[in-house]
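Take a look at the structure set out below.
One protein chain is absent from this view; the other protein chains keep their places.
Right after this comes chain A.
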Amino acid sequence: MTSSSNYSLNELMVVAAARELRNGDLIFVGVGTAGRAFTMACGIPIAAARLAQETHAPDLAIYWNNLLSPDLQQIPERLTQHYLTTWPTAAQLHNCSDKNDMLSKGRFDVSFDSAPQIDRYGNLNITAIGDYRHPKRRLIGALAQTDHFAYVRRPLILTDLKKRTFVEKVDFITSVGYLDGGNSRAEAGLRPGGPSRVITDKAIFGFHDESREMELLTVHESSSIEEVVSEMGFLPRISDNVSVTVAPTEHEIRLIRDVIDPRKILLVS
């Protein structure tokens, strides 16, 4: 396949995420508000899931906004209440107990998560910055991000690479990644799992098989190992064979622009 020479970072992130998805997967997409937060929480995940459907994973299914398999040809232009209520979908689950049971029953394969703090072992914090009881900044709580990391088989972390986000140790563990590394996740009683990849605007990371430390796997063509490391509050492991992130193909870019997001609702900022 011909690789495209003209693509945006968002499109590269979509393609990188799509390549992590498998046929038959059930994907949990969260809710995002507006601007960059929407692109990260909803735009890139939905575009990636659809790209996977259009290429190698036709049987992949999506849960979004308490809707199971909504019609993604008809994504509403605005997400006010009435658009959500009337969006054509295969199933509107009866109440949130259904979704929670689906999570703890282990029905979800992949989730997309981001956070203001992520640490070396892939633990996330969306609850509080500073001391929990007297926080410097109270954040939003926990939502289902705790449950994603407890129950979803291959959570993907999707976020921009920033020094204040990638910290040595999170101030509060909202979502348990690999806890303190090694076998500590299993020893704490959690089910097998933990984040599988960290996809950022500059590089892609995995987690080392034994130490469970975040490990640099590929660097985007527009960046460098030096730049990546300078944007992090800790030094990640660096894989022996760090490569350049595989560029999107012309076919993938055409699908994203012409089929998946022609109205530019998903990849907005």
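Quick note on the criterion: a residue touches a chain if its C-beta (ideal position, glycine included) is under 8 Å from a C-beta of that chain, and two chains touch if they have at least 3 such contacts; residues count from 1.
The working rule: contacts and distances are computed from a predicted model.
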Legend entry - Hidden chain of the complex, named as in its UniProt record, picked from "Heme lyase CcmF/NrfE family subunit", "ABC transporter permease", "Threonine dehydrogenase" or "CoA transferase subunit A": "CoA transferase subunit A"
Legend entry - Residue of A:A57, A:I75 or A:I173 in touch with the missing chain, whole complex considered: A:I173
Legend entry - Contacts of chain A with the absent chain, listed as residue ranges: 31, 33-34, 65-66, 79-82, 84-86, 92-97, 99-100, 103-104, 125, 127-128, 132-138, 140-147, 150-151, 172-176, 179, 185, 188-191
